Structure formats: C-alpha cells, structure tokens
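To keep things clear, I will list the structure first and then write my remarks on it.
Just one protein chain is left out here, and the rest sit where they should.
Our next item is chain A:
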Amino acid sequence: MHGDVEAEEAGGLRTAVRVSTLALVAGLPVVVLGGVAIVLRPDITAALDGRAVAAWRTVFTAIVIQGVPFLLLGTVVSATISAFVPAWVFTRVLPRNPALAVPVAGAAGAVLPGCECASVPVAGSLMRRGVPPAAALAFLLSAPAINPIVLVATYVAFPGNPWMVAARLIASLLTSVAMGWLWIRAGREEWLRLPKGPAGHTPGASRAEEFRVSLQHDFLHAGGFLVVGAAAAATFNVAVPHSVLRLFSDSLWLSLPMLGLLAVVLAVCSEADAFVAASLSGFSPTARLAFMVVGPMVDLKLIALQSGTFGRAFAVRFSSATWVVAMLCSTLVGWWLL
C-alpha cells in the first residue's frame, strides 16, 4: 500500500516536471516571437496591413475547407482498405512483377475521383496492405491528375482544345509510371517510413472498430498536415502578386520552370488548376501543361501531407524527383502534341 502511494507521488512529480518542461519549450518561442512582434509591430503592420492578414485568413480557411471533404473521402477509402479488404485482393489483381504493377496502378488512378488530398492516405493504406511501394506511388501520383473529374474540368477550361486534355492525361500518366520505375531502380526502403496505422490489426477488436480507429487517426493526422500546407500556400498566394509572373512569360525557357514552381507554391486543388492554367494566357501551352502536370503531384500542401504520412526524408527526395520528371514529361508531350 505504502509503496504504491510513493510510486504514485513520484509519478505525479515526474508528470509535473514533464509538463512544465513542455510548457517551457513550447512557451519560449511564443514569448520570443511575441517580443519580436511587439518591438517590430509598426514595421510588420506597414508590411502587412490588416487587409493582407484578412486575405491570408480567407485563403487559408478556403484551402482547408476545400480539402477537408476530399481528405475525408480519402481516409474513408483507406480505412476501408485497411479494415475490410484482405491483402490477397491486391496481390491477385496486381501483376506479381513490380515493374508491371507500376503501369497498372498508375492507370488505376483514374478511378479515385478526388483531388490530391485524397490520394495520400489511400496510397499509405495500399502500402500497408502489401502493395509494392513503387505501384502505390504511381497510384499516388496519377490519381489526382487523371481522374474523370479533373479531365472534364480541363476540357471545360480549355474549350475547343481537346489536345490539352490528351496531353495532360499522357504527361501525367507518363510521369507517374516513370516515377514508379525510378523508385524500383533507385528508391530505398529506409527513406520510406512505412505508415503503421493506428495499431495494425489488434486481435479481438472488431472490423468496425478497426475502421473507426484507423479513420479517426488518419484523418486527424493528415488534417494537421493539410493545415500546415494550407498556411504555406496561403502565404505565397497573398505575398506573390500574380502580375509578377508576367515578367517571365516572354521566354519559353524561363516560363516553363516558372509555372512549374508556381504550381508548387500555389497548391491549387487539381480540380481547379486547369482554370488557373487557362487564365495564364501570356504563357505557352507547354508551360501551362507543365503547371497542370506538376500541380497535382508536387505542391506545398502535398509535401506536408507526404512528410506526415511517409516521413520527411521521403517527401523531400520524392517531391524533387517528381518535379524534375514531371517537367521533362510535360516538355516532351507538349512539344509532341501542343
């Protein structure tokens, strides 16, 4: 009895110490930043008048709200895969050879209707279910880019130019398959912190309970990273006036990487990026194609989501490689078709 009380007291003390350390660690940056903010306030307010802050909050809120339904769809699909679809389904459907599984998985991306927020948790659960990482990654890249909703949006945004739709489809598929193969050749398992999921399969827990726990965990986890990505994208959106871009529209060789980078920092939803691309009227069709190919595959929001799901070491390498491959593929396809 006596020992228990003592142990409990010691535990209480330890908790108190831990809490106060945490409070200190978390509090210190707040105090420092607060101090800096108070000292520099006149400068900061001049730079960001209240209206800029309001615009930032609106864009930030908009990106999160717009992402939440798709993220939820993605996590529902991924939790369904985790809880209800047995692993043999995937091993039977996909060719055993990973090099063949990659194009199949890439083409299968056409069936997940949604934007990029949905595909990250689904790819994570596919890997958990034993799908080769290369195939899951090809699916991750192609799903937001080639699904019917996105292709129809592209057709609407570029009226009278069906070649743009074809070019987008081909360039996106090419990029995702190339990245899958690249992963087979050069990828390393240790970069990928394979998603473990809430607890794997806990013996005794019902399927429904497993579904709920995995849905809740994945949604909250990915949602937190969606907030990080939205904050970054909103900052660029408000800080960089679009008119700056027009300085670069004259040179093809500058405009191509410019729009590729713009797609990364703006983090426009893949269902809307065709409309944004259509509005960039000063740019060559190939540069606009690059914008639409890169956008669903690499952007700030996605990098944040991927580092949450697969680890930062993976997200940085994978996103930069994808960016380069996507630029090459869109240049190639643009030169061929547009």
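By our rule, a contact is a pair of C-beta atoms (placed from the backbone, for glycine too) under 8 Å apart; a residue touches a chain by one contact, two chains touch by 3 or more; residues count from 1.
To be clear about the criterion, contacts and distances are computed from a predicted model.
K.L.:
One chain of this complex is missing from the view, so tell me which of "NADH-quinone oxidoreductase subunit H", "Ectoine/hydroxyectoine ABC transporter permease subunit EhuD", "Imidazolonepropionase-like amidohydrolase" or "TIGR03943 family protein" is its UniProt name.
P.N.:
Cross-referencing UniProt, the chain left out corresponds to "TIGR03943 family protein".
K.L.:
Of the residues listed, A:Val68, A:Ala107 or A:Val316, which one is in contact with the missing chain?
P.N.:
Here the residue in touch with the unshown chain is A:Val68.
K.L.:
Out of A:Ser78, A:Ser142, A:Thr175 or A:Asn237, which residue would touch the omitted chain in the full complex?
P.N.:
Here the residue in touch with the unshown chain is A:Asn237.
K.L.:
Touching the hidden chain in the full complex, which residues of chain A are there? Just list them.
P.N.:
51-52, 54-55, 57-66, 68-70, 72, 76, 153, 157, 159-160, 193, 196-199, 202, 204-205, 209, 212, 215-217, 219-221, 223-225, 227-228, 230, 233-234, 237, 241-243, 246, 266-269, 271-273, 275-276, 279, 281, 308, 311
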